[in-house]
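In this view, the complex is presented without one of its protein chains, the others remaining in place.
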Amino acid sequence: MTRPSNRTASALRPVEIVTGFSHHAEGSALIRMGGTEVLCAASVESRVPGFLRNTGLGWVTAEYGMLPRATHTRGDREAARGKQSGRTQEIQRLIGRSLRAVIDRKLLGEMSITLDCDVLNADGGTRCAAITGAYVALALAIRKLQANNILKADPLIGQVAAISCGIYEGIPVLDLDYAEDSNAEADANFILTAAGGIIEIQATAEKATFDEAAFTTLLGLARTGTSALFAAQNAALDAA
Amino acid sequence: MTRPSNRTASALRPVEIVTGFSHHAEGSALIRMGGTEVLCAASVESRVPGFLRNTGLGWVTAEYGMLPRATHTRGDREAARGKQSGRTQEIQRLIGRSLRAVIDRKLLGEMSITLDCDVLNADGGTRCAAITGAYVALALAIRKLQANNILKADPLIGQVAAISCGIYEGIPVLDLDYAEDSNAEADANFILTAAGGIIEIQATAEKATFDEAAFTTLLGLARTGTSALFAAQNAALDAA
Amino acid sequence: MTRPSNRTASALRPVEIVTGFSHHAEGSALIRMGGTEVLCAASVESRVPGFLRNTGLGWVTAEYGMLPRATHTRGDREAARGKQSGRTQEIQRLIGRSLRAVIDRKLLGEMSITLDCDVLNADGGTRCAAITGAYVALALAIRKLQANNILKADPLIGQVAAISCGIYEGIPVLDLDYAEDSNAEADANFILTAAGGIIEIQATAEKATFDEAAFTTLLGLARTGTSALFAAQNAALDAA
Amino acid sequence: MTRPSNRTASALRPVEIVTGFSHHAEGSALIRMGGTEVLCAASVESRVPGFLRNTGLGWVTAEYGMLPRATHTRGDREAARGKQSGRTQEIQRLIGRSLRAVIDRKLLGEMSITLDCDVLNADGGTRCAAITGAYVALALAIRKLQANNILKADPLIGQVAAISCGIYEGIPVLDLDYAEDSNAEADANFILTAAGGIIEIQATAEKATFDEAAFTTLLGLARTGTSALFAAQNAALDAA
Amino acid sequence: MTRPSNRTASALRPVEIVTGFSHHAEGSALIRMGGTEVLCAASVESRVPGFLRNTGLGWVTAEYGMLPRATHTRGDREAARGKQSGRTQEIQRLIGRSLRAVIDRKLLGEMSITLDCDVLNADGGTRCAAITGAYVALALAIRKLQANNILKADPLIGQVAAISCGIYEGIPVLDLDYAEDSNAEADANFILTAAGGIIEIQATAEKATFDEAAFTTLLGLARTGTSALFAAQNAALDAA
Partner (left out) sequence: MTRPSNRTASALRPVEIVTGFSHHAEGSALIRMGGTEVLCAASVESRVPGFLRNTGLGWVTAEYGMLPRATHTRGDREAARGKQSGRTQEIQRLIGRSLRAVIDRKLLGEMSITLDCDVLNADGGTRCAAITGAYVALALAIRKLQANNILKADPLIGQVAAISCGIYEGIPVLDLDYAEDSNAEADANFILTAAGGIIEIQATAEKATFDEAAFTTLLGLARTGTSALFAAQNAALDAA
């Protein structure tokens, strides 16, 4: 088997995380994974949704979008069509859950942080890139809240990154690009913590069912991939 | 640990599948798993969505709904609110994918089968019950198409069932009910085939991350649970 | 003339009212009139819409829906289409008005009761069945509120049932089924009280106008039909 | 009893029908009934909705609207709110049915006529005024189609008018204005033909149920009222 | 060049302003400019939008609509389609801005005045006619508020009117009607005050760009046109 990109089965695409791209956001990160580019911006508000009022708990949520021409052929603009697709809602719910898993909402207190993840260019793996980039934007926003003495204690209790893996021409491979993603037998998204815990797994057979052995191999690849992503996140945060 | 229902960790709730509840549908199944009841109806149409026209391929899709008072407190009617929630769309996309995984769409030909899965009473596990019941409705509809010589060959190439598992008070348990689901540390949905293949896994940490060992235990429980569900499906189909 | 169902002109279809079908509702009734099945669930809330706040008056309202495959051919899911049809809104407004006519809203106090009427199988007369079933669900919910000492006095000041009549092949007949309804020259819905009062009449010429004599015959048939429905309602309430 | 307007129980308000108010419509009528003013415009199109294509049958339909400040206090603009209310849809469905009842759709052929009924000033009885005015607009549009040899035979097979009656302070009265309508014990809309036939009856108890005797009196009043309306329609058509 | 209406380049169409057309509005004006008729109604409410609460400032806003058959061929009803077009929103924003420019919002205090401008018949220039008519409705509403001692000081600090001009067959002309508007090389809307100030200019090349000299001629024509409109407004207000 040869991957379309000529990468080895366990090779990640080049990763780059640029902070500060959004001038006004409390934290922001433009993440590039090969041809995929996602702009992640964290916005802090000093109020919570109705169901959390007077609970002492904070909220972290996410919204996801894709510029109409982030893709090979132009897609409809969701704002013009008047609704977000099921796919969009599914992805933004996933991003929100993943980030809430590394936040102590009691320490955050009654504040909200919204992560806007907008895909500027798409080449596969946009939801995983969004989670990995949003972690950096979130960490920067929290750093700013602490620097301004708005938060006393750090509510960030873990580090999260995400990567897709899949079975392509019978071989488990790491970090699918679009050419692979659209032809894979199975694909899976792993959201993991730097401490080794699993936050979420979504594994889907596309052309054929898969077995537990294949699944275990994919999880191993994901651990390899997220190790590199954790390092890239930390480098970006150190440089910011 | 004692489960709220006093079940053992690997005990399924009582399962009952009643066929023919919908008078007009080409196939239907009312599935009861404990206090959860989902009415699944298969509707056949002799045309496919635009993107499949003239491809020779058929389509299987699903829609999911919940009666406003299927739950402990009344929920908004989605038709009145004017849109389906993200949760609803996520679930109906999952049901559709799961059933397409056991259909040879070339053998189906340019026909569509829509599975309407409507929750009449909810007590946890509605999406898994919907998949398990929808398989029966789908199989009955296909049986009818073959009986009427509309289909020559059987496009059903597998048998699918789904079950949720979770970690409740530190212990992996099978088939979460609502009382467990709302307090579990982690929950996972497994969509498996009778041949032993994995169609889809969705595993989510709710209160704490989990590790590979716990995940493996959950998968084992799911295999136990789906064995019983495959038998219940077959019994219902034999009796129909 | 022979009716498609071979019934005599003044024969009602078999009526069955099953209470408690919805596990969580304060009151519920599954009503079957021949092939028509409607699940009616009453939900109590301790607040009223804005226009009634601080008036001391309660509110009773209804929502109506039809499962997509309740009908011979599948209909669109209103939640997916993003809006309720004019027909749906017209019916749910009628159900709400009919039930408010037998409630003393001052005795109810500032509470709301919502009647969800969902058609599981349709064979004509769904709006009338919904009203007849919703009365039972409403009465059960009020019984529960009195049993729990939330209501001191009984706000139910009348008993309501509804039946359709029509002119089919020139003859006035009682309780149209779908085969008759789609071919009737005229059809009418009568919402009557057990005390003999008229709550609402909707009479519509479909193929030819009708005269006062025909109308009077239809009203007579409706009195016959609702007598049987009042008895069925009382039997269901006695047994609950 | 004294009516707020000092009219006798069987007195209609002054009626005026002005044709040609809409410059571009194929037929139009501005109807005034006391303080109620409705502009009715008929638009002809040479195509029918999808469900009628290739059936040889024509279509007549209606849309109803109310200017935001037609009423005592300003109402929301439905276009701004993004949907038509249930009341609006109910009314426009009624207008459409009423006019279709006097059209031979085979003689009309595959053409559509849309009646736009827009309330410029509201003082009760707007739906009945809309029907009465829309008949004139429709008749003018058909006259024009015949004058232009687009229609050979006249598809208008009857004359329709509508009037509301009600029980006000215990007395049946004709043609409720807003002051009466908002305080009536019961109100009813009668859509009748000049030939004496009944097209539609909608009778609703508002504060108390009513009996057959009262209903019969209301129907008698309605016959009186529509006689005058038929004359006013004919005078307007003769003068046009 | 001959204008389709045979008017000279600087001739306005006949202008008529009828007050009191809307029975219930605090102020209203039906303005006719040739074949264009717009009904403008002012509604006063004693509250302001959220962003102005507790600022001491009032609000003036506008909504614009067109009856479906105001035009040569019937247009969709925006309420039925479920949204206002971009054109509608653009126009109503313009009307609102134009009127706020002649209101001292501090003197108005925390009250809202909404101007509903509904086009009954369209023959070009509807947005300009709406502004000119809305000024009269607004002035009448304010006069009433002063007469009722609700307002002490007059918040009306200017007089506004609007007129379209355009380049038609190479010649700058005043007050385009539909026949000209749909064939003009350029058209421009001028919103001017009686004191000679410019509130807003919108000038658009339709078929060819234009130069500063042409623009200056258009502005001159607009001053001529609005002089006549200011007089017509004052005459209507004096007569009311």
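Residue numbering begins at 1 within each chain, and the chains themselves are lettered A, B, C, D and E in the order written.
Keep this in mind: a residue touches a chain if its C-beta (ideal position, glycine included) is under 8 Å from a C-beta of that chain, and two chains touch if they have at least 3 such contacts.
Since this is a predicted model, take the numbers as computed values, not measurements.
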Contact list for the unshown chain, restricted to visible chains: A, E
Residue of A:S43, A:S98 or A:Q159 in touch with the missing chain, whole complex considered: A:S43
Sole residue of E:S5, E:Q89, E:Q146 or E:N183 that reaches the chain not shown, by the stated touch rule: E:Q89
Hidden-chain contact residue, picked from the options E:T73, E:N149 or E:T209: E:T209
Absent-chain contact - pick from A:R47, A:R69 or A:K207: A:R69
Where the missing chain touches subunit E, by residue: 83, 86-87, 89-90, 92-93, 97, 101, 158, 188, 193, 195-205, 208-212, 215-216, 219
Interface with the undisplayed chain - residues on subunit A: 21-25, 28, 35, 39, 41, 43, 45, 63, 65, 67-74, 77-80, 82-84, 88, 114, 116, 118, 120-121, 123
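Methods note: only the chains that are shown with their structure count from here on.
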Partner chains shared by subunit C and subunit E (touch criterion as defined above): D
Centre-of-Cα separation between subunit E and subunit A, whole angstrom: 51
Where subunit B touches two or more other chains at once, by residue number: 82-83
Graph class of chain-chain contacts, one of line, ring, star, complete, other: line
Contact pairs between chains, per stated definition: A-B, B-C, C-D, D-E
